[in-house]
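Have a look at this one.
Removed from the display is one protein chain of the complex; every other protein chain stays in position.
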Amino acid sequence: MESCAKTAAGLGYRLATIGVITSMFDLAIILPAIVNGLTFGAIYALVALGLTLIYGVLHIINFAHGSLLMLALYGVFFLNRIWGIDPYLAIVVLAPAFFALGYVLQWSIIGRAGHGKDQNVLLVTLGVSIVIENLALYFFSADTRAVDTAYTFVMVDLGVALVPLPRLIAFVASLVVALGLWVVIQHSDLGRAIRAVAKERQGAQLVGIDVDHIFAMSFGIGTACLGAAACLLLPTFYVSPTVGHVFVLVAFTVVVLGGMGSFPGALLGGFIIGVTESLGGLFLGESLGQIGISLIFIAVLLFRPTGLFGGRA
Amino acid sequence: MLEAIRITKRFGGLVAVAEASLHVPEGRIVALIGPNGAGKTTLFATIAGFLAPDTGEVRFLGENVTSLAPEAICRRGLVRTFQIAQPFGGLSVRENIAIGAHARIADRRQALALAEQVAAELAMTVLLDQTAAALTVAGRKRLELARALATRPKLLLLDEVMAGLNPSEVDDIVAVVRRVRDRGVTVLLIEHVMQAVMSLAEHVYVLNQGRMIAEGPPLHVARLPQVVEAYLGHGAAVRLGAQAVEIAT
Partner (left out) sequence: MLRAAVTGAVMAAALAAPFLIASDFWLGFLITVLLFAYMGMAWNVLGGYAGQFSFGHAVFFGAGAYTSSILHVTFGLNPWIGLAFAALAGGGVGALIGFLSFRFGLRGSYFALITLAFAEVFRILANWVEFTGGGVGLYIPLKVHPANLQFGTKAGYYYVALALTLASLAIAAWLERSRFGAWLKAIRENEDAARALGIDAFVCKLKAIMLSGAMTGVGGAFYAQYYLYIDPGIAFGPAVSVEILLVPIIGGLGTALGPLLGSAVLQGAGELARRVMGDVPGLNLVFYGLLLVVMVRFLPDGLIGLAARLRTLRRRAKVLADA
């Protein structure tokens, strides 16, 4: 009799707990979080696309990716502040500028420092990221800055959620850029050369492809993605010298989750991480929510380092 | 001493080794031959613990070692060399061999002394202080052998240790292998250099496309039609036989 009561009480307690938890799963709160996560995830995906291209072709992990993004963000900021250029229009200036920057960086510094060892390239890109970050700290001070545009606070009603217009633009534009990139890689001569070098470096050399040039081109395209991403990101985010840190780990997580060198992987990974971050922030609060990303990163590295879409381990 | 029992290893859809068995008695030199891509190195890797077979068993000194890690198998006295030499590039030849010695010797000085000894046996004394990465291919192969010998193995798996050597170098290594066997080490070697196989091996296994197609004393095996065909193509045995008849008549 007594044990019956205890079991009933236990069951009742468990049901009540479940009830509390499911009430947290109020769609009205969760759906917007998911939608927001997706829009942000598209930007993550764009950032990650550059990183995964660089890894896929050069087989190096670019530690400088985050700080280059930060630099691009400052670029957008100052173009807006000093010359009044709209962030979205700034893509026309920034993407090519950062392509050139990436090309030169790979050609003159990163490529030369390899000496054949993986570790050395890691260290060089780490060094580059430190230089960029702290130069930014020196020149721009540690304050966070943001831009104010006419549509920063415009909201779009999507039915299930209210989304800020800049986020929506970022979402669409990211997909457009990703598609454009895919077209270039699949259907242009440059793309063919890039794919050849990615698959078989020596073979590509033997058929007359200038591998160093292709490396630099790939790196440049990767950083151009950052230029574009920055233009899409700043209206909905902010910039500070340390903002790169946030994005480095996220970008790596996306790339590792999606699979090193995989475009669809970067896209899907970006969305997954964006949504995870959004939901994590919802349930765990801002600061602790960030931990979800690091934990996913660790988990993927340990259990499935080739990521969702495979590729080189 | 060593028994591989019906080893099968698949890589995706490709069957690299299919139901291959071999038996190496103690104190003998046994050779594993076969055309390129036959699966010889895969079989070695399975025996030495670097790959797990899909089916089959590996028994060393009566113990089932199939699922053991490479380092555990090495400590039991079964040591392999690599087909593409794997030196410790940044270390000197002496340090390389000493690491082999450390498999049984904890004291650094003793290990270095043994390294010098082994180097002398292999006529490598002049190379002792060179960086391993600076060695020629022949030098690296010799280093592979030296390192493996320094572990004082009971059974040595030599993977194409003669490849890339000129005939006089081959003779040198053949003499070394014979001396090693005379000291009580059992040897199983993969070899393409027939001169070495014929003079060294007491028993030969032939692997073709993952399957054992023949075994026996070297001169006998060399004349078997299926072995000739494995190397020279389908119908070659008949053609060669016909040509021999033609020449005789």
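All chains are identified by letter, namely A and B, in their written order; residue positions are counted from 1 within each chain.
By our rule, a contact is a pair of C-beta atoms (placed from the backbone, for glycine too) under 8 Å apart; a residue touches a chain by one contact, two chains touch by 3 or more.
Just so it is clear, the structure is predicted and the values come from calculations on it, not from any experiment.
*Asks:* Which one, B:L32, B:A98 or B:V206, makes contact with the chain that was left out?
*Replies:* B:A98
*Asks:* For the chain left out of this view, which of A:I29, A:L89 or A:L123 touches it?
*Replies:* Considering the complete complex, A:L123 is the one touching the chain left out.
*Asks:* May I ask you to list the residues on subunit B that touch the chain which is not drawn?
*Replies:* Within subunit B, the residues touching the omitted chain are 48, 50, 69-72, 74-75, 79-80, 82, 86-91, 95, 98-100, 102-103, 105-108, 111, 147-148, 151.
*Asks:* When the complex is taken as a whole, what residues of subunit A touch the one chain not shown?
*Replies:* 60-61, 63, 109, 112-113, 115, 117-120, 122-124, 126-138, 142, 241, 245, 249, 252, 256, 287-288, 290-291, 294-295, 297-298, 301-303, 305
The criterion applied here is as follows: only the chains that are shown with their structure count from here on.
*Asks:* Counting only Cα atoms for the centres, state how far subunit A is from subunit B in Å.
*Replies:* Averaging C-alpha atoms per chain gives centres 49 Å apart.
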